[in-house]
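For reference, the structure discussed in these notes is given below.
A single protein chain has been removed from this complex, and every other one stays in its place.
Just so it is clear, A and B label the chains in written order, and each chain counts residues from 1 on its own.
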Amino acid sequence: MRGRLIALAASLALGACGGGNTSEVTLLNVSYDPTRELYEDFNQAFAAGYKTPDGKTVKINMSHGGSGKQSRAVIDGLEADVVTMGLQNDIDVIAKETGKVPADWRSKLPANSSPYTSTIVLMVRKGNPKGIKDWDDLVKPGVSVITPNPKTSGGARWNYLAAWAYAAKKFNGDEAQIKAFVGQIYKNTAKLDSGARGSTTTFTQQGTGDVLITWENEAFYSLAELEPGAYELIYPSLSIKAEPPVAVVVGNAEKHGTLQVAEDYLKHLYSDEGQRIVAKHYYRPTNPAAADPKDVERFKQIEMVSIDDPLFGGWPQAQPKHFDAGGLFDQIYQPAR
Amino acid sequence: MSEVKAPSSRRQKQAIGEGPLTRAALLGVALVFLGLMLIAPLLVVFVEAFSRGFGVYIDALAMPDTMSALQLTLLVAAIAVPANLVFGVAAAWLIAKFDFKGKSFLLTLIDLPFAVSPVVSGLVFVLLFGANSALGPVLDDMGIKILFAVPGIVIATIFITFPFIARELIPLMQQQGSSEEEAAVSLGAGGWRTFFLVTLPNVKWGLLYGVLLCNARAMGEFGAVSVVSGHIRGMTNTLPLHIEILYNDNKAAAAFAVASLLAMLALITLAVKTLLEARFAGSLAAQRRH
Partner (left out) sequence: MTALAPDGARATRWRRRSVLPGFGLSLGYTIAYLSLVVLIPLAGLGIRSATLGWNEFWAIAFDPRVTSALELSFGAALVAAIVNTVFGVLVAWVLVRYKFPGRRWLDAAVDLPFALPTAVAGIALATLYAPNGPFGIALESLFGVKVGFTSFGVTMALIFVGLPFVVRTVQPVLEEIDRETEEVSATLGAGRWRTVTRVIMPGMLPAILTGFALSFARGVGEYGSVIFIASNLPYVSEIAPLLIVIKLEEHNYAGATAIATIMLVISFAMLFVINLLQAWSRKWFGHE
């Protein structure tokens, strides 16, 4: 205890004198919401083993928030060197509106620039009191759902699309019924947070809702890091393959002189060490062979659709159709008063 | 009026004060209300802060992000408070010692930031300095970053805390009038001398309280700063934003630990005010009775 107090006093004193450090390069990674622990770990590992060609060390600053919100911030001038977003569209808009990311960014790194993937699952409280097993249970009366706001959160959009995919299969593509189904899920929604982590907090910390629709990695994180045994992960019968991509914001990186570091940083996500860290933090590694088999075992193989399936036609089609102003989400949401 | 004697009968006594039962009831209700609405939230901060033990509390404070947030908060306050102090004094001098048309309008203008929602205050600066504003790209080309950087936070904070010191000083100086200053000037003292030797000592306690409040608000501002900051951990997060991040990161105990710092600052502000009033109630009252 005394040791800690001394350490606190010391860092206060040091902090007060702290200034710039010229033998260090800083990188800003603007990321989406649930990746806090992943990048804390990864950044430490990367910084420990990396030196720039002229011998400087790297310090990585993070910003987290809903993927849509973060991409808007970058467009507005937040000087990210790299962006690690929740879905392709959020990097596409940066490319389109600022030109700081090359239009063909997606092909610059393996696996469509997604070093890790995830999927959408359901999380319930211990004992599953409402007996939630699949998407059908989310539209039942008296079931309270927690899912974030698709306008600001990337995870929220994957949630919506997974539900949509399930309904499409169930109702054989009858759009009216699909809309009613998905709409009912949102009618049952108690709170729309701005990001996936916000929804997790609402569900866990504030004890609201019966079921949380969330990223698989977020569900695992909650199970392991929060009250052990308090929550259960339910894999629905059908879900979507969620691909959170990464890219260098060339325009900013060139301006800061960090282009090489930024590229190396992202490449490292694909390295063995990177993939091992990724899997450890409950993300499905693109290269499972490099990860600890125990970590990989956790991921259940379920039926997944892809955003590039004809049902959605890829993000460039899906985003405007579902999520832009006046799109299907807005239409579904209107009557929910 | 002075012929009215103090009431002697019991009924008359009761008529100018509430009966003891009523008094007790009113007092009770007031205390319960204050206890539930005011004291309970304050207690929650400290209870939750220590709910995971002293170790977690210290760790939360020693965290590098907390240190950066503290540094940034102190920096912002160190700029905003003196800036608004100079303004507050200038405006109070102007309004209290001189008569001119448009004074009332000026006062309303000074009050503006007080009436505006913090979020709107932040939005105003995003519109002014953002990437699709007139100024934004110009400043960007010059390499000056306002939004999503420290200058933006400082400017937004200055806006929010703008009226505090002025509002504290102006009524005080108005009540004091200008007779002492006029006397000093007629005896040959120059403007600055009059100000420092005559005016300032008269208003020092009001000034101090204004500075304390301004500081508390500057360090605690959330809404406006949230809009203009980039939420870059370790760089553009003030203490209140850091608290939000910790809270949303499921680190509630840590969030409350940092919150307790600001809560203690608030308590110190209030304590200083109380002590000042207690010690100087006499001279404060005298100052008001010009």
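Criterion: a residue touches a chain if its C-beta (ideal position, glycine included) is under 8 Å from a C-beta of that chain, and two chains touch if they have at least 3 such contacts.
Quick caveat: nothing in here was measured; it's all calculated off a predicted structure.
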Selected from A:Ser31, A:Asn89, A:Thr119 or A:Thr152 as touching the chain missing from the view: A:Thr152
Residue, one of B:Thr66, B:Thr194 or B:Thr236, that touches the chain absent here: B:Thr194
Touch list for subunit B against the chain that is not drawn: 1, 4, 6-7, 12, 14-19, 22-23, 26-27, 29-31, 33-34, 36-42, 44-45, 48, 86-87, 90-91, 93-101, 103-104, 106-113, 115-120, 123-128, 132-133, 155, 158-159, 162, 166-167, 170-171, 174, 178, 181-182, 185-186, 190-191, 194-195, 213, 216-217, 219-223, 226-227, 239-241, 243-244, 247, 252, 255-256, 259, 262-263, 265-267, 269-271, 273-274, 277-278
Residues belonging to subunit A that touch the chain removed from view: 66, 68-69, 72, 75-76, 149, 151-152, 189-194, 206-208, 325, 333-334, 336-337
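As a convention for this text, only the chains that are shown with their structure count from here on.
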List of subunit B residues in touch with subunit A within their complex: 54-55, 58-59, 61-62, 64, 67-68, 70-71, 126, 130-132, 136, 140, 145, 147-148, 230-235, 245, 247-250, 252
Subunit A to subunit B touching residues, read off their complex: 1, 4-5, 7-8, 11-12, 15-16, 18, 28, 36, 61-65, 73, 75-79, 197-198, 200-201, 204-205, 225-226
